[in-house]
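Read through the structure below, which is laid out as structure tokens, and then see the notes.
Of the protein chains in this complex, one is absent; all others appear in place.
Let's turn to chain A:
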Amino acid sequence: MTTDVPTREVPPPPPSRGTVLRILPPGLYAGRASALLERAFVANRRAWLALLSGFFEPLFYLLSLGVGFGALVGQVVGPGGEPIDYAAFIAPGLLAASAMNGAVYDATFNIFFKLRHAKLYDAVLATPLGPLDVAIAEISWALLRGGAYATGFLAVMFGMGLLTSPWALLALPAALLVSLAFAAVGMACTTFIRSTQDFDFVQLAILPMFLFSTTFYPIDVYPGGLRVLIECLPLYHGVELMRALSTGAVHWGLLGHVAYFLVMAAVGLWVATRRLGTLLLR
């Protein structure tokens, strides 16, 4: 009962803002997103088994469709025009999907819970951290989760001999980029979600995208108009990027896919930051 709180170490002031960050509205960013990312590691330290489950979904698809169904299909025409096994054709698509899924699940369900129920960000914003710190940290965590699934899946692909080119090494950074973009847009969307029922819309967006974004067959099965529509979907760009890298059919056009994801990530981060500010700093 007689413990006093000693006054000693004074916390350092938030780092001064760099040139680039001076264009941001003040109060948005304290340059300390890493502290909140650290929190994610602490909070998930005991939940890593639950996290692991997300790795198995694409693996089951690969075994069922790639290996099982693939026995009926035989060989198909790869992105470079050469024939490849059906499993080798869909595995990069599933790789892109696993990068997407890990990121989207974390950026929607988990962030929604922390935003609306646990009021985590209300507590965080009472410290020097601003909405941009929150967005960067949470998107990074979702990206790491998506990236971890992709890494595991990539290892499986390697083990099954489905990587046929050294370019496949670039599939890992590509998967991180895909995760980043989906995490950013996922978090931005989550700030608009009002109740758990709205998650049905997330499912409604994710599942058809997974099935139709040339994951399981090439784009030329689609007639003209539909094809343009598919080419607008983000997962399509992920699938094409991964397929080109894992089979070595690399060309300059792939940078277009990269640009697509960079824009997506930037827009997602910006919207998520603005919305967090609007919702929490009223």
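As a convention for this text, a residue touches a chain if its C-beta (ideal position, glycine included) is under 8 Å from a C-beta of that chain, and two chains touch if they have at least 3 such contacts; residues count from 1.
By definition in this document, contacts and distances are computed from a predicted model.
The UniProt record for the undisplayed chain lists the protein name "Lipooligosaccharide transport system ATP-binding protein", from the options "Ferredoxin", "Pyruvate dehydrogenase E1 component beta subunit", "Lipooligosaccharide transport system ATP-binding protein" or "Anti-sigma-K factor rskA".
Summary of contacts with the chain left out: across A:79, A:92 or A:128, the touching residue is A:128. Note that of A:120, A:206, A:245 or A:276, the residue touching the chain absent from this view is A:120.
Screening A:77, A:169 or A:281 against the full complex identifies A:281 as the residue touching the chain left out. If you put the missing chain back, the residues of chain A touching it would be 1, 3-14, 26-27, 29-30, 32, 35-36, 38-39, 42-43, 118-120, 122-130, 280-282.
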